[in-house]
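Here the complex is missing one protein chain, while the rest keep their positions.
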Amino acid sequence: MEAFVESLLEELECNVVFEFSIWNGGRVQVLESVVITWVIMAILIILSKILVRNLTIENPGKKQIALETGIGYLYDFFCGLMGEHGKRYVPYMITVVIYIGVANIIGLFGMKPPTKDMNVTIALALMSIVLIEFAGIRQKGVKGWAKSFAEPVAIVAPINVLEIFIRPLSLCMRLFGNVLGAFVVMELIKLCIPVIVPAVFSCYFDIFDGLIQAYVFVFLTSLFIKEAIE
Amino acid sequence: MTSLVAVGAGIAVLSGAGAGIGIGIATSKAVDAIARQPEAQGKISSALLLGCALAEATAVYGLVVAILIILLLK
Partner (left out) sequence: MLKIDFWNIVFTVINLLVLYWAMKKFLIGPITAIMDKRKELIESQLAHAAETEKAALQLKTDYERDLGNAKEESREIVEKARDDAKAEYDRIVKEADEKASAIITKANKTVELERQKTLQEMESEIAGLALAAAAKIMNDKQDNDTALYNKFLAKAGDANDTAGN
């Protein structure tokens, strides 16, 4: 049991891959999650470079039809959620959903999911809240944005201000907790029954749950953006 | 001390009960809705999925707190 706890902690820990000094003498440690994010980025960019090659307007191949269907579905989904004014944020949402989706199921390929590191989810949530407030300011102007805190009545303004902090916290913790929980449960299952059964549960915890969490993350972000630009 | 930590972690995980009840109610309502309007199944399913994911978040918070208790108070 002790050995298992040790190995579990070892698995949960996000290792420092390398570190370097910066100008003021401090040490910057680059964590595993960042490196794996680089790997994911490289995979995604190379894949998209390969897949987007030879696109034709007439007589698209199977590959292109699949690609267009997928991207078109995501595009329409986010357009429907955020409306006409939110169209400019659709590419970011697609990027995030692809990134989180890949990050959540990369555990299948033997790498630690970057979303298991809280730094990554914090960064994602921070970017989401910045984007939400930026969208609100862009749409309504600084004055209108500031006024929107006092809606529907002025007394709820503190709660609305608090929401700026609650929303990213909730986004961040939801993603992190789900991935972590799935990871821990999977480790326990692997400990109890090492064959076949983990494969079945992996379908749920790694693939289904991972994709659902990616969906929920971008869904909520788009919902908040829609609310901000209305 | 160790046993107390374990009890604390167990209590934190009890939050999963709330999530279970919530998801159960949501699913039963969704089944009702689908039975009443089978043609709206797609929309109901996606709404249910989202609701379940949100309700599940509370259970996940409990899990996170339990893990934190175990790891930090050990």
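Every chain is named by a letter (A and B) in the order it is written, and numbering of its residues begins at 1.
Simple rule for what comes next: contacts are C-beta pairs under 8 Å (C-beta built on N, C-alpha and C of every residue); 3 or more make two chains touch, one makes a residue touch a chain.
Just so you know, these numbers come straight off a predicted model, no measurement behind them.
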### Message
For the chain left out of this view, which of A:P91, A:G141 or A:P158 touches it?
### Response
A:P91
### Query
Which of these, A:I57, A:I155 or A:V195, touches the one chain of the complex that we don't see?
A:I57
### Touch with the omitted chain, as defined above, among A:L81, A:I122, A:I137 or A:V156
A:I122
### Message
Looking at the full complex, which residue from A:I45, A:V142 or A:V200 touches the chain that isn't shown here?
### Response
A:I45
#### Entry: Residues of subunit A (touch criterion as defined above) contacting the omitted chain
12-14, 28-31, 33-34, 37-38, 41, 44-45, 48-49, 51-52, 55-58, 67-68, 71-72, 75, 91-92, 94-96, 98-99, 114, 116-120, 122-124, 126-127, 180
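Here is the rule we use: only the chains that are shown with their structure count from here on.
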### Query
Where the centres are mean C-alpha positions, what is the separation of subunit A from subunit B, in Å?
20
### Query
Residues of subunit B touching subunit A in their complex?
49-50, 53-54, 56-57, 60-61, 63-64, 67, 71
### Task
Quick one: which bits of subunit A touch subunit B in the complex? Just the residue numbers, please.
9, 170, 173-174, 176-178, 180-181, 184, 212-213, 215-216, 219
